[in-house]
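One structure is given below, represented as structure tokens, and several questions about it will come after.
Only a single protein chain was left out; the remaining protein chains are all shown in position.
Let's look at chain A:
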Amino acid sequence: MVAWSDQERSIITSIFSNLDYNDVGPKALIRCLIVYPWTQRYFASFGNLYNADAIKTNPNIQAHGTKILHGLDRAVKNMDDIKTTYAELSVLHSEKLHVDPDNFKLLADCLTIVIAAKMGSGFTPEIQETFQKFLAVVVSALGKQYH
């Protein structure tokens, strides 16, 4: 059980209520596929990912980036038990998608960079700390059901 202060809860809900999911989601996924190209292994069926421009304009990647970010909504709404909330998603990523859980951290880092770029100096060290704490809990929960 992770403990959240009132301030941490309000930081997280504030970040997500001010998000343009259709912008930030795709940006984070695109960045992950470019910065850590081995992550492209999970998207073989998505079409042309041969270079950065192809990745940036790929409509499947666009749609999937948005989907992933909306997946975080469940964690935002259930901050007191992210582990249980994501049990099913963890099984999915392990049994069906076969995603190496190390990749969750890579995507989380890219999302942090995208949010930092968006919020500018508003992304203070304190807010960064809370956001990274939240993502670490999500990443841990997503890896929990792997065996």
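As a convention for this text, a contact is a pair of C-beta atoms (placed from the backbone, for glycine too) under 8 Å apart; a residue touches a chain by one contact, two chains touch by 3 or more; residues count from 1.
Basically, contacts and distances are computed from a predicted model.
For the chain that does not appear here, its UniProt entry gives the protein name "Globin domain-containing protein", which is one of "Actin-related protein 2/3 complex subunit 4", "Transcription factor IIIB 90 kDa subunit", "Globin domain-containing protein" or "Auxin-responsive protein". Considering the full assembly, A:I34 is the residue among A:L19, A:I34, A:L92 or A:V137 that touches the omitted chain.
The missing chain, though absent from the display, is touched by one residue of A:A54, A:L97 or A:A117; that residue is A:A117. Touching residues on chain A toward the chain that is not drawn are 30-31, 34-35, 52, 56, 109, 112-114, 116-121, 123, 125-126, 128-129, 132.
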